[in-house]
Each structure stands twice: as structure tokens, then as C-alpha cells.
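Written below as C-alpha cells is the structure these notes are about.
Of the protein chains in this complex, all but one are displayed in their positions.
Note that the chains are named A and B in the order they appear, and that numbering of residues resets to 1 at the start of each chain.
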Amino acid sequence: MKKMALVGVAALSLGLAGCSKQDQPVLNLYNWSEYMPQEVLDQFRAETGIRVIYTTYDSNEAMYARLRLLDSSSHYDLAVPSTYYVNKMRNEGLLAPIDRSQLSNFDNLDPSLINLNIDPDNAYSVPYLWGTTGLAVVADRVDPAEVTRWEDLWREDFVGRVMMTNDMREVFHVGLRVLGYSGNTRNPDEIEAAYRKLAELVPSVRTFNSDAPRMPYLEGETHVGMIWNGEAVMGQEDMPSLTYIYPEEGAIVWLDSFVIPRNARNVEAAHKFIDFMLRPEIAALVSTEIGYATPNVAGKALLEDDVRGDRTSYPTEEDLVNAEFQEDVGDEALQIYLRYWEMLKAGR
Amino acid sequence: MFGQAFRQPFKNAVLLLVWVWLLALVLVPNVLVVGTSLLTRDPVDFLTLPFTLENYQRLMDPLYVQVFLHSLYMAAVTTVLCLLIGYPFAWALAGVDKRWQTLLIFLLIVPFWTNSLVRTYAIKMLLAGNGLINSGLQSLGVIDQPLELLYTETAVIIGLVYLLLPFMILPLYAVFEDLKKELVMASHDLGAGRLPTFLHVIVPLTLPGVIAGVLLVFLPAMGMFYVADVLGGARNLLVGNVIKNQFLDARDWPFGAAASVLLTLAMAFLLLAHRFSRRRLGEEGA
Partner (left out) sequence: MTRWLPRTYLALVYLLLYIPILVLVVFSFNDARTAYRWGGFSLRWYEALFNNQAMVQAMWNSLWLALAAATVSTLIGALTALALHRYRFRGKPMLQGMLFVVMMSPEIVLAVSLLALFLMVGLQLGFVSLLLAHVTFCLPFVVITVSARLRGFDNRLLEAARDLGASEFTVVRTVLVPVIMPALLAGWLLGFTLSLDDVVVSTFVSGPSYEILPLRIYSMVRVGLRPEVNALGTLLLVFSLTMLLLSQWILMRSNR
């Protein structure tokens, strides 16, 4: 009987060994959690035979640290850093140049979103999606008309019900804007002032969440706070009362771009994938499913009217008054931010 | 004789294997961590000279002292709760008919097979403001506003107790199994009442199990960063979160290593206490 059991185990092991065999070409994509529909990956595989391994991170810092850590071992073929991290990684020589000749669909991109100062001439990055960080309000609990500014988060009746993203730069952006400073400041005094302002808010904060900022609202834990516009769109499917508001002090604007790490093993497949993602119909599908805005003009034209007309995903010009693009602040200022950030989060 | 000739190589091979394993995968890595903790952070290459004690000084920063103390506190509460629940549980378990014991032990282990992360998530579904506990209590009319359960210290402690309870029960069960029933009866026969029997016979005899259980709960409780992440809402940090953030987000390896060394020292302290208590116990028994 025992022998039988052993044989069974052995057979099981062999079976499993068979399952883990991988002989197809593989593309290692390192991306934000829930930032690409599965069907896109499936379709890419069906067309090219390349299997995309999609692993996720929840902050630019984590992505950057891991890429640095595994730099020499060529683990990742593609990553999707936000605006200011493209700049940082490019300056540090972490990226491989993009070969424009392999991207037949590059011209679909919005001219106003390419050739930005974070990466002149898009030598190292190709825009994937852009979005805004603004205010979220659960309309059943809080009157959306009464929340128009970041500063409203400091209201006393919100104690214990505020949600902030778990993103240092974004949270400081809010503090800095409320005080009238730029969200990209490198001035230590302004950063400290923002810290002091934010320290008053922290007791009200129920949770910091950057994996899925909509979830604390859906769970019923928080009623007001920060959210990314795409998360708001996704959240509205389960909770129609979730409202997205562009704060008067200005929303935070960011652009996430594909980059190829310098030691990527499968550079050709990476280009193929980027070009695939630049197709109008794929860009439209992504924007519809994920709820963020596509920088792809041809793709945007294909969108259903209710998606394209949704101000949450596609802000009007007046929504973006005072809005600021996130920029790199340099390692020196970053350490100052980091220090105050740790103090903020440890405060209770 | 052949046997003798075989014996030596067999013994040597086994010892060599296990020693190499432990040296290469336990001792060397830990030496590396201690070494790392004495170096300086480098934004690009992670580590650089010179040697410094600055990382340990930073641990003395009120900010981290606070995190460490809070983490100690949550781990301590978790341990006490596990002991309070686990001790009578192990006792009762040892008293169950032998045939059922194996099955019951298995039932204790089965939840582990659904990865602890999945179970932490299940707890989150229970505790959320719109979750089962709150909506249940609300529909029963016990409360009209949802209780604040999720993203609190309490939630983290509930999660830790839930995940670590079996680690308290198993060593306790082992000592209760060994505990000779006769001994208790003898004490009874000699006229000792129930409480004295418990205090003077059962407690000392099960103490090794208690200490083993405490060690297996208390130390991991400070490291389970995912429980704090999922249930604490990034507000109730454990030492594990600090270490993980330094290694995997902030890229400050020396500082993360120093925090890890601190945790190792805490362990060494507890292990010494464990040895000491065993020795005393041994002397009393003799």
C-alpha cells in the first residue's frame, strides 16, 4: 500500500514536471496590477505565438528597485514606469533605445503627448496610457457638490474616512498644491511645509492604497479621498455612487510609458508587443476596459461615445486648469520626501 | 566487517551534506546580512564603503523605535491570544479518543494548503465595512453604523492570530501528549485540589511546549508584512514591512539589513531565555 502511494507521488511529480515545461518564446512584461486586459495578451499570443508573462508591481519605487536588483540577470523585457521615472531611468542609463523603424503604428500617437521633456524624441519610451489623480466621493455618504478642493479632505467630518494613495509623490503633491506650491518642488522648506500640512490630515486617513485605490470605497471603509481616474471608472461598475472630481487646486497628471530595460533578452518581441499595443483597435479596447485615457489618436476615434465623452477618463480643458505633470525631482530632494513620507506614515 | 566499512562513509556523507547546506544557506547569508548592515547605501550599486554604524543609529530614530515598539506590541498581543486559545485547545485535543486525534490534527493543517495570503484575503472580506460581519450585524439590528474593523490594529491582530494559532497548538499538543495522565492522578490522589494540580504539576510540565509555541508565534508575527499590508491598510506597520520596504522599494539595503539583524538579536535573546528556562526546569525536576 505504501509503495502504491510512493508510485502515485512519483507519477504526480512527472506529470507536473511536464506541465512546467516552456518551449514557446516568452515576453516578460512588468506592469502595474490590473493595467492590461487579459484578452489583449491572449490575442497577442494567438497572433505571434509569444507568451506574455505579466508580473505586477504597485509603485514606481518597487518597479525601479526590482529592475535595479535584477538588472544584470535580464529578467524583464518591458516595464511601464510613470512620467518622472522614465526620465530618471533614462538618465541613469537603465534603458535600451527604442527602434522606431520596428514600430509601424507610432504615428497613431497624440503629437502633444510625445517628444516631452521627460524623454525628448521618445528615444527610450512609448506612451501607453495617461491619466489623472483626483478626488473621489461616495455620493451616498458625502454630497459631491461640497467637495471641490483637495483642501476639503481636511474637513473634520471626514475623520477616519479618507483614502490616500500609497504613493509618496502623489500625497505630497496634494499637500504642496493646497499650500500653493508646485507639486514638483525641490525646495526643502516647501516640502517640510507640505509635510506639516499633511500631518494634520493623517489622523483622518483610514488607509493608504495604491494597488486598487477604488477598493476601500467599495468595501465601505472610506467615503472621500484620492483616486486615479481609471480606478473610478472601474469602481463605478460596482458602485455607481462613486464620483470623480477634478480638484480646484489642480489634478495630478501622469503618463505611463513602455520602456525596454537595457539588458532585456527579447528586445525584438518587446518591440512587436509595443507596436501591437499601438494599434488603434487595441488601444481603444484597453481604454474601454481599464478606464484610463489612451494617447492613441486613432484609437480614441474608435471609442464608443459614452467612453470618449466620459469626463472621468477624458478630461476637458477646463478640468485640467492648474493640473500639473509629475516630474523627476532628483535623488537629493527624493531623499527628503522619503524621510517625511516615513514620518507621515508612522504618525497616528 | 563490511558494515563497519560502510558505516563511516555513510555517516560522513550525510554530515557533509547537511553541514554544507546549513553553512551555505544559513550561516554565510546571515554573515552577508550583518556585513551589509555595516555598509553605506549607494543609490546605484546598492552598497558601498565605508563601513559605518550609522544604520544602527538610524534604528534608534524615534520614528523606527515607534514602529518597532508597535510591532512588538502587536506581536505580544497575538502571542498571548494564541496561548489563551491554544492552551485549552491542545489540552482538550490530547484528551480526545486516539482514533480521532490524527484526523483533528490534519484538520488543523488543511487550511494551510489554501495559501495564507488567500486566507488573509478571506478575513478581509469578513471584516470590511460592507463585509459579512457588518452587514450581518446591521441586518440583525445590533448596530446601525458599520463597525470600524478593517484597516485597524485589531484587524492585523485578528489576522496574525488566525494564521499563527496552529503554530502555538502543535507544540502544546505534543507536550500534553507526553504528559503522563498518571502523574496528574497521583497528584490528585495525594490530595491536591484542582487548581494546585494545575499550577504545580500541569503548568511546569507543559512549559517547554508553551515556550516553543511562543517562539513560533511571536517572532514570525513581527515579520508577516502581508498581513499588515492587506488588513492594516499600510497604517499599522510591522518590522517586516520596514525590512521589506527597505529591500524592495527604497533600495536602502544597509538599513534594511540592520533592521533584520535587530530582529535576529531579538530571536537570540528569546532563544537564550528558552535555554535558561529549560535548564532551570531540568534542575527542578532532578
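Everything that follows uses one rule, which is that a contact is a pair of C-beta atoms (placed from the backbone, for glycine too) under 8 Å apart; a residue touches a chain by one contact, two chains touch by 3 or more.
Since the structure is predicted, the reported quantities are computational estimates derived from the model, not experimental observations.
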{"item": "Identified contact with the non-displayed chain, of B:L38, B:L59, B:M74 or B:I123", "value": "B:I123"}
{"item": "Contact with the hidden chain (one of B:M74, B:I202, B:M222 or B:L237)", "value": "B:M222"}
{"item": "Absent chain, residues of chain A that touch it", "value": "1-2, 5, 9, 12-13, 16-17, 19-20, 28, 30, 33-34, 38, 53-58, 69-70, 72-73, 75-76, 209, 211-212, 215, 218-220, 237-238"}
{"item": "Chain B, residues in touch with the chain not shown (by the definition above)", "value": "2-3, 6-7, 10-11, 14-15, 17-19, 21-22, 24-30, 32-33, 36, 85, 88-89, 91-93, 95-96, 102-104, 106-126, 128, 130-132, 162, 165, 174, 215-216, 219-220, 222-226, 229-230, 239-240, 243-244, 247-248, 253, 256-257, 260, 263-264, 267, 270-271"}
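Just so it is clear, only the chains that are shown with their structure count from here on.
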{"item": "Between chain B and chain A, distance of the C-alpha-averaged centres to the nearest whole Å", "value": "35"}
{"item": "Sites on chain B touched by chain A in the complex", "value": "43-44, 46, 63, 66-67, 124, 128-131, 134, 146, 148, 150-151, 233-235, 237, 247-251"}
{"item": "Residues of chain A touching chain B in the complex", "value": "59, 61-62, 64-66, 68-69, 92, 160, 166, 205-209, 216, 218-221, 331, 338, 342-343, 345-346, 348"}
